[in-house]
Every structure is written in C-alpha cells, then in structure tokens.
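Every protein chain except one is present and positioned as in the full complex.
Letters A and B mark the chains in the order given here, with residues in each chain numbered from 1 onward.
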Amino acid sequence: MSFNARTIRLGSCMALGLVLAVLPFLVNNYWTDVCVSIGLYALLALSLNVILGQAGIFHMGHAAFYAVGAYTTAILNTMFQWPIFWTMPLAGCAAGLVALVVARPIIHLRGDYLLIVTIGIVEIVRIALVNDIFGITGGSNGIFGISRPTVAGFRIVKSFHFYYLVWGMCGLSLLLFHFLWNSRVGRALNYIKADDIAAEGCGVDVSHYKLMAFVLGAFWAGMAGTLYSAKMLTIAPASFNFMESVIIFAVVILSGGSQLGVLVSAFLFIGLPELMRGLTESRMLFFGLAMMLMMVWRPQGLLPPLPRVYTKARAVLDRMAAHDSDAKPSTTQEKTL
Amino acid sequence: MEFFVQQLLNGLAVGGIYALVALGYTMVYGVLKLINFAHGDLFAVGAYLGLTLLVSCHLAQMLPPFAAVLLVFVLVALMVALIGYLLERVAYRPLRSAGRLSAVVSALGASIFFENALMLIYGARVFVYPDFLRPDFTVTIMGFSIPGMRLLVIVVSIVLMVALQVFMLHTRVGAAIRAVAIDQGAARLMGINVNRIISLVFLIGPGLGGAAGILVGIYYGQIDFLMGWSYGLKAFTAAILGGIGNIPGAMVGGLLLGVVEAMASAYFAVAWKDAVAFFVLILILIVRPTGLLGERTADKL
Partner (left out) sequence: MSLLEVCDITKIFGGLVALNEVDFTVEKGSVVGLIGPNGAGKTTVFNCITGNYVPESGDILFRGKSIRGKKPHKVVELGIARTFQAIRLFGKLSVLENVLAGRHCRLKSGLLSSLFHTPAQRREEEAAVERCLEELHFVGLDRVWQEEAGSLAYGSQRLLEIARALASDPELLILDEPAGGMNDQETASLVDVIAAIRERGTTVLLIEHDMRLVMKICEKLVVLEHGNVIAKGDPETVKTNPDVIEAYLGTDDGDDEEY
C-alpha cells in the first residue's frame, strides 16, 4: 500500500520536475515571472516547513527574515558595490543571526504565545524599516538601484534566467531538506513536534534543536531575500508585511508537511490568484474564500509526509532471524553491550 | 501632569475597546483552543453595520441620539453574533478534529474574505460616523476636565466586561462554558451539549466585538475597512498579554496595551507606537511565559 503511494509520489515529483525544467519555453514572459514568484514562495515555504512543519514551532513571522536577507543584499550592493551572489551567504547569515538573537529568549514559549511574538517580530522589523533605522534602509520608499547578478561573467537579466536561478535553488533546497528529514536531526524535530517532554526525556536537547530549526529556516529565508532583491531591483518595507508571513504560513499548513506538498501548495496559493486576475477587485475575496474551502476540503493538508524508509532494516532483521535459528531459541535473547 | 492624565485616560479608552475585542479572542480560545483571526474583521463588520443602520436607515434622525445608539448597539450585536455563529459552522466546525493550525489558516482566509467583502460593498474610502451622536460634554474631576466621550467609552466597556464576568461566574450557562473550556470530554459526560456551548461562545464573542466596532465609530468618528486587521491584531496581543483563555486577563491586557500605546505615542514617537507595544509584549512574555494572569500549569508527566 505504502509502496504504491510512494511510487505515485516519486512519479509526480519527476513529472513536476520535468514540466518545471521546460516551462519557460512553453509560456510567455508574464507567466515565467509568475513562476519565478511561485519559486520564491516555494523556497520560503520549504524553509518555513523545517520550522513549522517538521519541528511544529508556531512561527508566523517568516517575512521578517526574508526582509533582513533582502535588505542585507540591497545595502551591501548599493552602498558597497558588492556583487549580488557574494552577498547571498551574508544575507543568510544576517537573517540567521537575527533569528538566533530574537529566538533565544522566546523559543520556549508555548504554541500561541510564540505565534503572536513572531507576528510582533515581523511588525517590529517592518516598522524599523519604515522608520529608516540606522539611516540605511531608505524609509518607506525602500532601496532602489540594486544591480543585476552575474555568474562567471554572464548577466542574469531575463525572466527565464531568474526562473532557472530560483527553481535551481528550490531543487537544491528540496534535496538538502530531504536529506535533513532523513537524518537524526530531522527525526529529532519530529519528536519535538509530537511531544517535546517525551523528546527531552529520551535525550533530545529540545531547546537546541528548536533553535537550530529556527536559525536554519531563517538562513534560507535570508538567501531567498537575496534572490528577491536581485529580481525586483527595488525593495520596500511593504513587500515584507504581515500578509506575506500569512501566505507563507498558509502554504506550509495546506501542504500537509511534505516537500512535494509544499510545491503544490505554493502553486495553488500564488498561481490561482494570477488565474483570477480577471476578477480584479474581488480577487482577494475569492482568495480568502478559497483558503477556507481548501482547509475544509483537506483538513490534514494536501500531502502529509509518508513514513521514512529504512532500507537496511530488512537485511538486519533477516540476519537476526538466521542467528536466532542457529542459537538455542529463547524468549529473551541475551545481548552484549 | 495634565498631559499625563489625559494620555492615561486616552489609553484607557482605547484599551477598553481592545479589551472588548480581546474578549472575543479569549472566549473562543478558551473553548476551542483556536485563534479566531477573523474576529477583528467581525468587529469591523459591526462598525459598518452600525453606520448603515444609523445613516442609511435614518435611525439617527428618527430617534433621539441616545435611543438610536442603544438600539443600534443591540441590533448590531445580534447581527454580528449571527455572522460569528455561521462562521463557526461553516469554516471551523469541519476542522475541529484536524490540527489546530488548519483552523487557524481557515480563520485567516475568513479574515481576508470579510475584509474584502467590506471593501467591495462599501468601497475603499474612509467613512464618517454622524458627529451629533458624539456627546460633547466635559466632566471635571479633581481639576482635570475630561471629554465626556472618553469617559463614556471607558464606562461602557467596563460595564460590558463586568456583565460578562458576572454571567460567566454566576449563571449555569457561564459555568457550562467554563466547564467546556477546561475539558470538553468531561463536560460532555456531565450532560453539557458542547456544540451548543461553542455556538453560544461564537454568539457572545462576536456580539461584543460588533458593539466595540460601533464604539470605535462614535469615539473616533470614522472607520475604514482595514480597521479589522489593526484592531484585531492589537486585541489578540492584548488577549495573549493577559493570558489567553482568561477573561479578566483579556481586560487587563487590553487596558494595559492601550495605556502603553498612548504613553509610547506621547513620550516616545508615534511612528514607533506599534513596535513599542509588541516590544512590551515580548518582554512580558519573557518574564511570564503564559501572560499576566495566565495559568502556569506545570507540565504533567
């Protein structure tokens, strides 16, 4: 049964990958741009999924870290003429550092208390940007004149350049986060989500791993911020408001927690409103309605993660069974440590 | 000193409104453990419905101001209560067995829906409440002359809150609500109709929220379709500040938040007032992780 589900998922992943690989050749520039935007949201949602989906930390302020990354890139690029890609690790580090400093005293707060605090963080960051903190954020107008990124002399300008850049980054993130999910760290996050007291009682350093998830997610959001700056050339505080956080949050919850689910959910959330462009004014009305309907339709999310696979387990069990039949059968086998 | 007292009273008036809206958040949270993000928008709906009744239905001309306002208060509270009830049936009840965050996303969707419905129906501009409804007397207490409106808002919100608290503590239905909040399963075994209690909470909370909407309309004289977000977020903050699920906590949290904001605007910078409010929230939660009056339940092992 799970074999079938797994095959279908794997097949859908490959089909989706294939479609994404050739998409810019099939659609016009407008839709390529829409897909770049979807890719950015997917990237943000994949990183939030580590925090919210895997570790179960109620975090509704991801836009704050996105903003820190985007502004880091914009400031370094416009004031110090750093090339865009050089600013990327720094944008990630800046966001991660802010996350570390902010989260340390609050990470132990329970569910909804943490939720409002993370909302507060987005608001504080946005207000700080609007009020031109340190005199380097350009106030409510933001920062403009960000330069185009270059890779080995090649200038990334066109929509489809950005398309491959953003979705390439998504692909890399998918792979790395998949490895993470399949590791001791990924499991630790799941234990914490399921029951943090039991996790601590089993020897998992709960605050350490919560903080790790938070900082990792923020680091990724910061790098996504670099890509956003490079694509938009102009950034302003209004792009990082609470509503952005809400959308990223909703993408993760609707996804159900699997990475494929996150991609599908990002397409639904960002793609559908584009399809409804004809509705102009009432677009957001239907967007809100769709949010309700989708959750009522699939309360557990679109694609909850399948159980992990332990390929070597079967062989180990067979070996143990063989060993048992050699030795004298007894109810409890003696083991040496 | 004069300036300080005026700011304090201003803060208390705004805080009273926050507290009324916060009660809706906290009551719903109490019984369902759900943050009803649409609650702020129900409050905005109340403000708009009040405007429609007073202006478009000419209630303000047909009746003496006091009677008109009182009647509108009751009518709007009823209408918003009904919307709240329907919202719970349609958007939250099907999600009750799912993860808590699924219902939160549904609530966020509902919030976006209501906000845009208001914009589409009424338009995106600012609307003005008839100003002759505003009582323009002043009261002099201990040498301070206080605008009557400010005092009225404080009094009305405190009366409503006290009434709610009396209802919760001294009636059978109030006891049933408290029972459901503590343990739904046990309440059901005791013969309480849990679904009916939840519906009731979705009548009371939004009803109070709708009333608060009119209060804002009369107090500030103008309303806009985004007010649900801003007040809603503040009221939610207030509910958390006081300890979510706790009714006196919502009152204390609301009043405190109002005063903090007023003081931040007066003595720091208006542009940073919201940031200061959140900053204070974070500081308080670092010291008291479950809010000012929240229960500090030890983890059961």
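Rule of thumb we're sticking to: a contact is a pair of C-beta atoms (placed from the backbone, for glycine too) under 8 Å apart; a residue touches a chain by one contact, two chains touch by 3 or more.
Just so it is clear, the structure is predicted and the values come from calculations on it, not from any experiment.
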Next item on the list: May I ask which residue of A:29, A:150 or A:183 touches the chain that does not appear here?
Entry: A:183
Notebook entry, point to check: From the list A:23, A:90 or A:204, which touches the chain that is not on show?
Noted result: A:204
Next item on the list: For the chain that's not shown, point to the residue among A:34, A:52 or A:212 touching it.
Entry: A:212
Notebook entry, point to check: List the subunit A residues touching the unshown chain?
Noted result: 176-177, 179-180, 182-188, 190-191, 194-195, 197-206, 212, 216, 307-308, 310, 312-313, 316-317, 320, 331-337
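Definition applied: only the chains that are shown with their structure count from here on.
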Note to self: Just the number, please: Cα centre separation of subunit A and subunit B in whole Å.
What the structure shows: 34
Check: Where on subunit B is subunit A touching in the complex?
Finding: 29, 35, 90-91, 94-95, 97-106, 108-117, 119-120, 233, 236-237, 240, 244, 269, 271-272, 274-275, 278-279, 281-282, 285-286, 289-291, 299, 301
Check: So in the complex, which bits of subunit A are touching subunit B?
Finding: 52, 58, 105-106, 108-113, 115-117, 119-121, 123-124, 127-128, 130-131, 197, 242, 246, 249-250, 253-254, 281-282, 284-285, 287-292, 295-296, 299-301
